[in-house]
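Incomplete set of chains, arranged as in the complex.
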């Protein structure tokens, strides 16, 4: 089996951490080759906090060799902090870890900007790299603006966690957090990535109605077993996610970014339903700014299909993936 | 059993006709008292065509005594014919009936404007009249503007066919026909009807995914039986709906307006799922203009619940309702 190249473009929350852990474990098993972690501000936290959090995971996993690049500082139009819901704390990791555990950001990040790094890496391995975009799409939108269609032409496949397809919002009443954090970027990426296939995990399949991994299973059952097995990164995430999840009293654990990566690694088992659409992002709606909009009229000549949407995920399979990451099982 | 007062505010399509037929049959069975039919332009057809079509049904049912009032000529902002999809033909009835079968509109409609008629009728019987709004909501929006909150305070209950709740559009990619035909009116009614409960049948439960009454059952099986039983109005609608439906090759028959009235008359059997929400209508979205938007954040203090949404309908039950209208069965 030949390892697939991947880049992780993330915004540093605890589910971004799980996505990274999953890629690292997949790499250990010869399934992927992780070329870079790129960060973006304007989502869960600043690009520097994001870099620090990802560095913590890499360190706990003894993979400080993976290069981290700092990306966009802000969304295209600037941030509207007033409107935003912070779920992951100010630092993306629940503000519960000791800052002294981490080197200075400037000491471990690469000198190149994330946008340039993505562009250069993909140019060197055209159509060979899968890009996971699990934060606001600012870095990608900037890449398309700076380099045009060519930017997307070199990417093999774009896998996005973000948006919604039935109008269910978690950041505003009708918009999902990643898209709502930079609606113009989301719009631009869907419009400009004509030469690169896109798979999207939207918000709806991650909601309680569709995805049921009890938070008690995550924090008590599984969390205890992983800690007992001595998994340093998961032990750290036990703390982070307890701080984030327990006060909210949400019944289920849905680390969306990791669900996307799991769906990509184990599609036949993980994905129970998917469909293809022409999708765009509304920018001007009073309530629907940042909402993804599908072409329900199916006017395919005018609006060709540009995204594949994952509609239903097998949560039992996802539990097995998580146990696999923790070393608690050999196979998924 | 005490008959409930109803007014039918409609835009003259064939499903409006079915809604009227259902009310007439319910009246014959002592369930309701139909006080007026009011018409609106800017939806399926002009307010005059609408009046003519409803008059045809009333005549075929020997109920010329039911008064018809002409309502709004246009949507609040004027019509955008370019954007619209006409399903019911220019005249709302598939353009297939002989115009000579009908009196002149001015000879049979009431002199009062529909908006004034609704206002006066409801003032006389405060909180006793259920208003079915099965076209664009223009007449109601005008009433709220002219008379303020008082206009709604006299209405017992507002039952609306229109809008959507999962972003599925049939008039634009993200908007349903009735709301899209006058988005400002839909917005205004949801915002202003604070003293009058609202039930909405949106588009999604009427789509193939959720509602399956085969068009062949309608036009061949049931249509033949109703014609054989000598039902004049249904025989006329057999012709109208054949012209409308067959060229489209839609698999299912979903006369939305009639489904709403049936759900109201027979709620326990008809309605399998409903929920309450704060809902508004987006006016400014590029793609979501006219889309209904639910408050998925459930910020109830700021945005109190204002609508009840019918999410799932029993289509087998609806078939029984239709047979009941045709006199093919005694009970639903």
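General remarks:
Per-chain residue numbering starts at 1, and chain names A and B are given in the order in which the chains are listed.
Note that a contact is a pair of C-beta atoms (placed from the backbone, for glycine too) under 8 Å apart; a residue touches a chain by one contact, two chains touch by 3 or more.
Computed from a predicted structure; not experimentally measured.
Of the identical chains making up the complex in this file, 2 are positioned in the shown model, whereas the full set numbers 4.
Throughout what follows, only the chains that are shown with their structure count from here on.
One simple way to say how far apart two chains are is to compare their mean CA positions; for chain A and chain B this gives 44 Å.
Those residues of chain B that touch chain A in the complex are listed here as 165-170, 172-174, 280, 282-289, 291, 293-297, 299.
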